[in-house]
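Missing here: one protein chain of the complex. Every other protein chain is in place.
Entry: chain A
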Amino acid sequence: MAKSCKSQEEIANDAIKNALKALRKRHLLEEAAHRPAFEALSRPIASQGSEWKEKAESLQLELQQCYKAQSRLSEQLVVEVAESRALKSSVQEKETAIAEMQKELTGVSEERSQLKSDLEQKIKALELVMSENSELKARLEQMTTKANKAEAENKMLVDRWMLEKMKDAERLNEANALYEDMVQRLRASGLEQLARQQVDGIVRRSEEGAEFFLESSIPSTCKYRLNAHEGGCAAILFEYNSSRLITGGQDRSVKVWDTNTGTVSSNLHGCLGSVLDLTITHDNRSVIAASSSNNLYVWDLSSGRVRHTLTGHTEKVCAVDVSKVSSRNVVSAGYDRTIKVWDLMKGYCTNTIIFHSNCNALSFSMDGQTIFSGHVDGNLRLWDIQTGKLLSEVAAHSLAVTSISLSRNGNVVLTSGRDNLHNLFDVRSLEVCGTLRASGNRVASNWSRSCISPDDNHVAAGSADGSVYIWSISKGDIVSTLKEHSSSVLSCRWSGMGKPLASADKNGIVCVWT
């Protein structure tokens, strides 16, 4: 076989054989040697593995069962919880219901006890009342018997009285018949007397001065109601023997009215203050006004111009008068406690009388020598114009004197006072010859002016209640009350003609009465 040169095939086959040998050797060295040992070693692992697997499977089964059981239990739990909640809420409700009922119960028991006590009280009261009632019943019986008795008596008495009355009636009848008889006889004789009087009157009317008498009839109706001055009218006066009225008021104007027509005929301007008093000279030429501006103004009536302004007073001038004899002397009183005498020719004050009590009203005497003044202290004083000396004084009123006016014949002076009296003094003796008063008559202000009628028989004075009272001196009593004014009447003046009568009030209204 061994050639020097191995054939290819042999080389190849040898190589292959060697390769196979090598493979077998490797097999022996590697897997054959180690496999048994490895398998032995891995058996416990494998068996453990299978053990673990079995354990895991059984545990999984258990777990599944546990989950099922848990789900069942949780379902049950949910149900139970819901039930318990419902029960709890119902218990809560019941508890609250119980509490309420308890409250009600206590309330009701209280009410019951209250009612019980009330009832007891009522029962007691009832018992009382019942006893009273029985008593009253007994009394009633007594009373009814008494009443019955009284009725019977009464009836009897009435019957008797009726009888007496009838007797009286008969007697009266007899008397009446007699009286009628007498009246008849009297009437017959009266008619005779009346006839005689009337004949007398007709005869008397035709005598002198009869007009005056007739015209001095008492005014009764308001002919005119003039809005004379705004703010009030305190001073009015008639011209001598005329029916022209001059008024002065708070609005600082002096107006001249025609009382027949009731219209203004002229205005006098120039006064710087309220007109407190007016006077006119005897010849109707000059008008003098006393003003609150401490001045006196003298107008010429025909021209209407201011002729003089008399200054000198240091307070308001509340009264002025001019002599009826000469037109030269003017006397004025101011609230500076002075009375000044002025000379109109010269135009200045000739005499000043100082007196402690303020003068409210002034008047010259008929002869022009004496001045009458009424003062706040209620006295009437007389002064001599030449000397300025006090002649006499008399207590006229208990309160302030507000007005002085002379009668036509100059014998009687009328004073009005705040004591609501109107006194008539005899000029020579200064004695009171009459006092006039009225229940509703109240003198309105310190400067309320009253006046005597031209026939010296009546006095007119205004009152604070707006009415004008007219007294008869002879009768000494009110004969008329004129109501027209709505506010206090401050001044009344009778025209020298007998009528009209003018009155001015606080609102500035002037009424003309006829």
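Here, a residue touches a chain if its C-beta (ideal position, glycine included) is under 8 Å from a C-beta of that chain, and two chains touch if they have at least 3 such contacts; residues count from 1.
Everything that follows uses one rule, which is that contacts and distances are computed from a predicted model.
The listed choices are "Cell cycle control protein", "Serine palmitoyltransferase small subunit B", "Autophagy protein 5" or "Mini-chromosome maintenance complex-binding protein"; the UniProt protein name belonging to the chain that is not shown reads "Autophagy protein 5".
Only one of A:L41, A:L63 or A:L115 touches the absent chain when the whole complex is considered: A:L41.
Residues of chain A that touch the chain left out of the display are 4-6, 8-9, 11-20, 22-24, 26-27, 29-31, 33-35, 37-38, 41-42, 45-46, 48-49.
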